[in-house]
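Have a look at the structure below, then the notes.
Here the complex is missing a single protein chain, while all its other protein chains stay put.
For subunit A:
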Amino acid sequence: MSNYEPILLARIGKPESYKLEGYRADGGYEAFLKALKNSKPNEVVDTIKNSGLRGRGGAGFPTGLKWTFLPKDHPGPIYLCVNADESEPCTFNNRILMELDPHQVLEGVMLACYAIKSSRAYYYIRYEYGLSYRRLQAAIDELYAAGLLGQNIQGSGFNLDIYLHRGAGAYVCGEETGLIESLEGKRAWPRIKPPFPAIEGAFRKPTIVNNVETLACVTQIMRRGIDWFKSIGVAPDPKNPRDAGSYGPKLYCVSGHVNNPGCWELPLGVTSNELIRLAGGVWKGRKVKAVVPGGLSMGFLTANELEVPLDFNGPGKVGCLGLGTAAITVIDDQTSMIDVLHNTCQFYAHESCGQCTPCREGTGWMLKITDRLRKGQGRKEDLDILVEVADRIGIMPGSTICGLADGAGWPVKNAIRKFRQEFEDAIKTGRRSHLRPLAMAH
């Protein structure tokens, strides 16, 4: 992997990499203008479909296939919603793209809109990303001034407006129907599906929701072709008919107990060990105790599982929820897994939207129990209760509307299954974590 040449991050580090002039000097918007001139929208859809691109937002759903779910010959309007509500703990890859190469993302937005015959994109961006917001708005202004957005773009008859829409600090807005409800000016309460957004989405019209990194990949696929994209990553397992493969580059964020945290672009399928090496190794000369493979909701890898390939299928084979956002968080051997689990439970209890009872109550109870464990007041039966709650609140029995509860349950199940001895010892000895009363406020 050491000789891999970054494509999505190729322009990062150039002076003013976020400006239109430099982007165009590097061939920017040629793919869009070429598609506008030479390709029919369905040809763009086919290209993305045949590339095998899977969404980078966490779920890994095939992007081109999603686009084909739109009703045929719909009179419109059809909307594109860009999901830039990146709020999964430990994940910041979209922020890097938006701050430093917003035009690459916007070209993907424009290509996607052309493909799905949408003349309006709502770019939903989390409020916390102020610099991204300002860079994107400046980039959009540049595009209007250059005649690349607006009515009848370059005489093609294609119209497109892109509007930025700022969120207000709620994780559930990253769920696609939660995002749509929030865009519409309501509580970000996810919708019961079906109907899926492709049939009835924003403002009750057909809508596609795509992630930022996914759209950057769309730009590069349209520029470099399917063969380029498929030459990177992992091909489908021929023995597994449900494996759609893990093609293309991926932005891996590495954080936590490493010497040099950061974001690296590598082919799908690298391992945690390789990423930890790139990030300068574990800090303070310590060893790895656990790794979060892809955002907090995916669960944990143990020190023995660091050679698992980080593609769409790898983490699932060792009991994790999946690859998620491919955000790797390294936890060193001096850290208490009780503290880690308490922190994850705190996050989900805070961010549950409260609409579904199992999630609202379940995340609250998991927080209460982990809080108890942390204070050295754990009971023998607590671990079994935690696992039972985590098992019951997820989407598998169809008891909640969105995936937040499942995401809250996975780290609990994983931590207790993979680190049970540590939890049992703590309960037995009544060991307390380092507690700071002020920071405990929640």
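Everything below uses one rule, namely that contacts are C-beta pairs under 8 Å (C-beta built on N, C-alpha and C of every residue); 3 or more make two chains touch, one makes a residue touch a chain; residues count from 1.
The rule we apply is simple: contacts and distances are computed from a predicted model.
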*For the chain that is missing from this picture, which UniProt protein name fits: "nitrite reductase (cytochrome; ammonia-forming)", "NAD(P)H-dependent oxidoreductase subunit E", "Carbohydrate ABC transporter permease" or "Response regulator transcription factor"?*
"NAD(P)H-dependent oxidoreductase subunit E"
_Just to verify: which one of A:Asn42, A:Thr68, A:Ser119 or A:Thr335 makes contact with the chain not shown?_
A:Thr335
*Which residue, A:Gly262, A:Gly281, A:Gly316 or A:Gly376, contacts the hidden chain when the whole complex is considered?*
A:Gly262
*Hey, which of A:Glu88, A:Glu176, A:Glu265 or A:Asp371 is the one touching the hidden chain?*
A:Glu88
*asked:* One chain isn't shown here. Among A:Asn42, A:Ser119, A:Thr302 or A:Asn343, which residue touches it?
replied: A:Asn343
_I'm checking contacts with the chain that's been left out. Which of A:Ser182, A:Ser246 or A:Thr271 qualifies?_
A:Ser182
*On subunit A, what residues meet the omitted chain?*
77, 86-92, 95, 126-131, 133, 161, 163, 165-171, 182-188, 203, 205, 253-257, 261-263, 292, 296, 327, 329, 331-332, 335, 339-340, 343-344, 346-347, 350-351, 353, 436, 438-439, 441
